[in-house]
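Note that one protein chain is taken out, while the other chains of the complex remain in position.
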Amino acid sequence: MSLGAYLAVAAALFVLGLAMMIARRNLIYILMGIELILNAANLNFVAFSRHAANAGTEVALRGQVFALIVILLAVAEAAVALAIVLHVFRLFDSIRPEDPDLLRE
Amino acid sequence: MPPGFGHADLLRLAAIPLLPLVAFFVQTLLGRFGPRKGDWIPVLALGIAAVLGVVEFGKVIIQKPWDPAFRAEWPGLFDWIPGAAGAKASFGILYDNLSATMTAAVGLVAFLIHLFSVGYMHGDRRYASFFAHLSLFSFGMLGLVLSDNFVSFFVCWEVMGLCSYLLIGHFSEKPSAAAACKKAFLTTRIGDVCLFLGIAILWTRLGTFRFTELWEAVPRVLAENGGAYPGWLVAAGLLIFGGAVGKSAQFPLHVWLPDAMEGPTPVSAMIHAATMVAAGVFLTARAFLFLSPEARLVVALVGSFTAIFAATIGICQTDIKRVLAYSTVSQLGYMIAGIGVGGIAAGLFHMITHATFKACLFLGSGSVIHAVHTQEMPQMGGLRRRMPITYGTMLVSTLAIAGVPLFAGFYSKDAILGSVLAHAMERRSLVDALPAIFLFVAAGMTAFYMFRLLILTFHGAPRDRHAFEHAHESPPVMTIPLFILAFFALSGGWLFGRSWFLQLGKGLPGMVEPTGHAAEVEHEAHGLALGGSLLAAGLGILLAFAFYQWKKLSAAAWAQRWGAVHRCVKNKYYVDEFYLATVVPLVLGLTAVQRWFDVRIVDGLVDGAGALGRLGAAISGWFDRWVVDGAVNLVGWLTQLWGGVARLFQTGRIQTYVAFGVAGAVAAAALVLMA
Partner (left out) sequence: MERIAFALFAAVALGGGLVALFHRSIVHSAFALMATFLGVSGLFVLLGADFLAVVQLLIYVGGILVLILFGLMLTRPDPAERKVRRVAFVLTAVAVPAALLVGKIAAAGRWAAEEGKLPEPQPAARELGLLFLLKDAYLIPFELAAFLLTVALVGAVYLARQTPPPPPPEEPR
């Protein structure tokens, strides 16, 4: 398979994740959208890692190592974000994304 | 500078007016807190001033032969308003025979009045301030007689005007006193304005305020003008005399003086004897040189008419102080008339003798009022037995004022009568004879009303038992001044007065020694006047006794017979009413016109200016509001508009932010790709 095919899938996944972040009315959807976007990014990393397979072991592995770091980051992010969501829920008695609009003030 | 006069004399002379002034300030500020409410401060100051005045006067008269031209002058001791030589206002001392005499007399009389006030005003509510004002009053008069120029003269003149206002209105709770002090102040103010104008004319024409320089300038002016008085000098002389008319209560400005009786009796004595009214006579003497012959005739006529006019009123009054008040007006007329016909020395002589016996009479009447608590003579009578000292001193003074030989008034009045008679005999015209006629008749009237007063008060049976029972002799602090004044009233004529004033008269500016025919006429006239005045005085006294002592003639019946005339005279010829009907409405009308002018024109101008200012402000405000504020508001509005636009993006919603972020990223990517 060509690189372009993987990138196209990743791009489509990214847009779906984005749509999920913007269009749904639950903070947890935003989390899920982020996971999707991160997955799309990881797909890109790994695809490019494969693309650079001929450039030597060290260079070829960079993309995979980065993807692994991203996954770890996603875990941490998910944990913290969920804690925040719980907090917001307790604070505003709602998990609608438009309710916590304190940033507007 | 005359021999024997130096720096020490200057210090002594300067101290004479300054001591009462200092006493005034001390008494005003601290007097209330001092022992005896500080009355001793002015009394002490006046005592020292009187002693100094007498000492200096003694130095002048002790040198024989007397120098008629004696004159010591210390000009420009203190520059009040600095300026060029002629334009500056300074204080200086002019000490000549006239001011020497006046200083001694005024100081002495004022001191005695202060002393008397200690007893008379005892227990008064404003005891302390009374003495302060009295002291300032004395300063005014003493400063006035020692002034060497018209500016300081005028300052002292006005100080006296103020003090007369304060002192006449001392019992300001009484409406009549309040009215009287206003009347005195306003009436004399007319004269003051005249005086001020006269001074102004002299200064603009002659360029100096100093008396000596003015006296030297007048003959020069006359020589330039061919011996005649130029119109402006005539006007200046008459205006200055106008000041004297106001201050010395001459007709037609005499109305304030009888009302001034509302003040405490010592004040009356002060005004009538030593200070206020004497200032006018003094001024006339000082300004004699500025009077043209016609003006002098006016002076003589005004004085003599006042003399007889006031004497007739005095006959019909029942208030003891009012009789004395009209008597004063009448005697002042004598002095003024005497000066007007050229007998300056006679007029001044009479002023000094009058100061002594009138002060004595006033203090005596004060003593009586103090005892019986009324001023109405019909409620007195028989007080002779209760108040022998007062009676005795007043009798002496009455004899003096009536012109009985050997008493002071006889000599001075005789001198005046001689002068007017000489004037009449020399000129031989009806107008010139009028002063003589008036004064001789007035002399008889004076004797009459003064003895009427004496008899009604002290002789006969007591008409008010109650008052009589309570009457008692006054304390020594009041009787001692009476004694001293009575002594001068008795001896002032022959002791030294006559010869001294004859000498003094020769040195006064504007005096010419009569020669040849004129001298003979004068000699003759004085002989005639002696007989005439004796006749008039005797007749007056006789009539008084006939009416009131022996009751041979009935005053009531005579009043009945001459009903209309009596009423008219008793009401002071309705002069007050006349003024109330004419002058006062005129002034009020003038004031109304001025008010109209003020309200309509001046205020209109001011309002117009204000409206203009408001219009300008409105334009400026419009500009401010629409242009300046507009610019500012436009900036603000634009900012707000931009803020409103920006606000559309500032939703506070995470999702919108994400959307915008993506849109921005896409746009950026698109740009990169395009490039």
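Per-chain numbering from 1; labels A and B assigned in written order.
Keep this in mind: a contact is a pair of C-beta atoms (placed from the backbone, for glycine too) under 8 Å apart; a residue touches a chain by one contact, two chains touch by 3 or more.
In this text, all values refer to a predicted model and were calculated from it rather than measured experimentally.
Engineer: Can you name the residues of chain A that touch the chain not displayed here?
Structural biologist: On the chain A side, contact with the omitted chain comes from 1-20, 22-26, 28-29, 31-32, 35-36, 39, 42-43, 46-51, 53-54, 57, 60-61, 64-65, 67-69, 71-80, 82-87, 89-92, 94-96, 102, 105.
The rule we apply is simple: only the chains that are shown with their structure count from here on.
Engineer: Quick one: report the Å distance separating chain A from chain B, using the average Cα coordinate of each chain.
Structural biologist: 113
Engineer: Could you list, by residue number, the parts of chain A that touch chain B in their complex?
Structural biologist: It is residues 18, 21-23, 30, 97-98, 100-105 of chain A that touch chain B.
Engineer: Using the touch definition up top, name the residues of chain B that touch chain A in the complex.
Structural biologist: By the definition above, chain B touches chain A via 650-655, 658-659, 662.
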